[in-house]
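Data first, discussion second: the structure below is written as structure tokens.
Every protein chain except one is present and positioned as in the full complex.
Note that the chains are named A and B in the order they appear, and that numbering of residues resets to 1 at the start of each chain.
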Amino acid sequence: MKKKVFAGVLTAAMMAGMMAPAAVSADEMTTLSLWIPTLATYTDDAVAKVEGKINEYMGDKYGIQVDLEYVEIGNFEQAVNLAMTTDEVDVTCYFTGEGQLSTYVNNGQLLDITDYFENASEELKNTFTDVEIAASSMNGRMYGLVRKYQYGGHAVVVMNKDIVEEMKIDAASITTMDQLEEVLYQVHEKYPDIYTMVPQSTSEMTWAWAQVCDRGIGLTNYAYADWGTTELKSLFESEGFAEFCSYTNKWYNDGLIMSDALSNTMEGSSMVTAGSAFCCFHNGDVEPLDKIYPNTVESGLFAPARAESTGIGNLQYGISANSAHPEEAFTLLGAMYTDPEFATLLAYGIEGEHYVINDKGRAEYPEGMTAENEPYGGFAATATYADFLILPVKETALYDDAKATVEEWDANVEVSPAFGFFYDTSELTDFVTAYSNLESKYKDALMTGSVALDDVLPQIKSELESIGFYDVLADTQAALDEYLAN
Amino acid sequence: MVEHDRLQQTLMHLFMTILVLCCVLPFLLMVMASFTEEQTLLRNGYSFFPEKFSLETYQYILRSAKTIFHGYFMTILVTVIGTVCNIAMTVLFAYPLSRKDLPYRNVLSFFLFFTMLFNGGLVPTYMMYANTFHIKNTIWALLIPNLMMNAFFVIMMRSFFTTSIPDSLIEAAKLDGASEMGILTKVILPLSKPMLVTLVLMVGLNYWNDWMNGMYYVTDNNLNTIQMILNNMIQNVEFLSRSASVLGADAAKIKMPTVGIRMGIAVIAVLPVMVIYPFLQKYFVKGIVVGGVKG
Partner (left out) sequence: MEAVVKQKKMKKKGNWKNVLRHWELYAMMLPGFIYLFINNYIPMAGLVVAFKKYNYKDGIWGSDWAGLSNFKFLFSTRDAWLMIRNTLGYNIVFIVTGTVFAIAVAIILNEIRGTLSKKVYQTFILIPYLISMVVVSYIVFAFLSSDSGFINKTFGTNINWYMNAKYWPFIFVIVNLWKSFGYNSIIYYATVIGIDTSLYEAAVVDGASRWQRIWHVTLPGLRPTIITLTLLAIGRVFYSDFGLFYQVPQNSGLLYDVTTTIDVYVYKGLMLLNDVGRSAAAGFFQSICGFILVLTANLVVNKIDKDNALF
């Protein structure tokens, strides 16, 4: 009997735990948890210290307290998705690079912030362009704020500097696959012992979709189109993809591309830097890659800067649907974009302790500190914070005014004509999973050139047919045409 | 006869030596990779005799010595406490199950066994531990979920008790007026040393190798165990290679641990077990002497 009562109590506790959010701390001010992915090494002491400073400031100014939750970037999605099942999360970062915004929204993970945003300060509203607002919206409702960063990117090839100089290659003049091919054969002849070309990362030949085709149309995972067109195709039947693969397949068969490309575990850039490979494709943006990777030279542009449908603001900040304090959470969210003092504290830490402003007015590490031993770590990994345009410019930056540089870049980017179009796949989940598996089976093998497209295309088509791909694509096309017509 | 025996012994030693080599050589390759200079590793691939040695990996590890040692400390703490609790619960559950005279023995066995097949899944388990028990960012998070008792070990222990402890021993102890607890501790456990040690080893390894609980329930660096440090590193590398495009070219500025460092951490996570295990082996002593009991 006793056991039964005990079990009953436990079950009740469990049910309560599953349903109702737990009580919040009894402090007078609301404490909001802010989840940020990080790649840097940080110590809990430093984070606690910065948190203390932030709370002094935020308490005075907004009457809220912040609980910083840093999670290693590799575990971040897993950890935050779990935490979002409860009320532990208020404001969080989330990745949408592969069109996952629709996933978050379909799962009901994110709070609809449209109304909050409409009533927000002009300063916050003016921070975002229409394109950026569209990037964090679905069906006309807004679910988050994109990270302020440049749109999309261009396609280049990164080459080993020693070889370029030794062979007197004019890197900047190489802008087409044919020109690249000529150089690759020359390099291969002269340096047969190194890889002439390697994938950009592991088995992925390139991330520079500006060169291949537009993807992620309608924030789906299956709709592609050739650049500049709005005719939807399967990846494997798009012209850009076919052309890309015909080159890489020839190069692969002639031994120019590493034969282990499909099982590669390394970054292309680090192999090029080390001299074990001559070159790899790469996506680029505002900052020149040869400034980032030592011992490399950047080619001319293979494709101009373009932004795919999913390529704007692929890292966003939003409010968990289970947050107990949505209003305060929105205040915090807004402050990340409009309050430079808070944003700087959050990203760089405490001035004089984690970073200093030098006599040129730029931020750098305090004396004796490097990325490896600075305890807060934000300075080394600004990439995951909401808005780097309002932070003090870093000493290492190549521009003086981040905002102007990015605006100039954005103005020249070719944005996907289907941008802003959203196709609801929430009832197509079975198709989406089947397609994911199908694509992962062929994509890398074709792009690295390990397999010839002509050999497998009939098979791919029949498999696409069998999962109902063409019907779904036709429906998507119809919706897109309707969207474009309006 | 003796000659024949010697031949058999030689063959068996030969066989085991080959097996040991199969196990050790890949490990050695890993160790060598951690001592190979990064550039050489990229250019020449993996080798047992790298062209250029480098201590960079271990210098890197030494630089973060504080983190690593703290990680060791946490691992050892969790492993010791967890193993003790687990073994105690396992033995206490297994022994009654091994008694053929226990009413509802089959029902209880089924209750136990069922947990091996079905589990509520990650999300409900997480909700319970995070919301109801509030174990996030506490040491309990590393000790309790899924590791405190495992049906597999209980079943192993039970079948050892059933097959290796003669019923007559228990009957004899009962006639001497011993309590059930007394029978267990004074009669049965001393005879179960090999199995107990095996379980200590296996449960200990489960705790030692665990990083899942850490990933789900811990964001506080002070609770990081050595496996969590290794896993964080590997997950970060995986993430960067999978979807660094999310971060744009900015990601390139972040220096990731090299293959050598990943191998180095894997090596230092394995070493302590190799040091401790030989000491456990002295309990692997043959023979239950069934003395004082009539067969």
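The working rule: contacts are C-beta pairs under 8 Å (C-beta built on N, C-alpha and C of every residue); 3 or more make two chains touch, one makes a residue touch a chain.
Computed from a predicted model, the values in this text were never measured in an experiment.
Student: Among A:T85, A:S137 or A:S416, which one is in touch with the chain left out?
Tutor: Candidates A:T85, A:S137 or A:S416; residue touching the omitted chain: A:T85.
Student: Touch as defined at the start, partner being the missing chain; which of A:E56, A:D170, A:D430 or A:E482 qualifies?
Tutor: A:D430
Student: Which residue among A:G99, A:G268 or A:P375 touches the omitted chain?
Tutor: For the chain that is not drawn, the touching residue is A:G99.
Student: Residue by residue, what part of chain B touches the chain that was omitted?
Tutor: The missing chain touches chain B at positions 5, 8-9, 12-13, 15-16, 19-20, 22-24, 26-27, 29-30, 33, 44-47, 88-90, 92-93, 95-97, 99, 101-104, 106, 108-113, 115-125, 127-128, 144-146, 148-149, 151-152, 154-156, 159-160, 162-164, 166, 179-181, 184, 192, 194-195, 197-198, 201-202, 205, 209, 227, 230-231, 234, 238, 259, 262-263, 266, 269-270, 273-274, 277-278, 281, 284-290.
Student: Mind pulling the chain A residues that touch the left-out chain?
Tutor: So the residues of chain A touching the missing chain come out as 6-7, 10-11, 14-15, 18-19, 77, 81, 84-85, 98-100, 103-104, 107-109, 195, 202-203, 221, 258-260, 262-265, 320-322, 429-430, 432-434, 436-437, 440-445, 450-451, 463, 466-467.
Just so it is clear, only the chains that are shown with their structure count from here on.
Student: Averaging only over C-alpha atoms, locate the centres of chain A and chain B and give their separation in whole Å.
Tutor: 36
Student: Can you list the chain A residues touching chain B in their complex?
Tutor: Against chain B, the touching part of chain A is residues 13-14, 16-18, 21-22, 39-44, 69-76, 78-79, 82-83, 85-86, 88, 95, 97-98, 149-150, 153, 194, 201-202, 207, 265-267, 269-271, 274-276, 283-287, 289, 292-293, 314-315, 371-373, 380-384.
Student: Mind pulling up the chain B residues that touch chain A in the complex?
Tutor: That would be residues 38-39, 42-43, 63-64, 67, 122-124, 126-128, 130-132, 134, 136, 215-216, 219-222, 231-232, 234-256, 259 of chain B.
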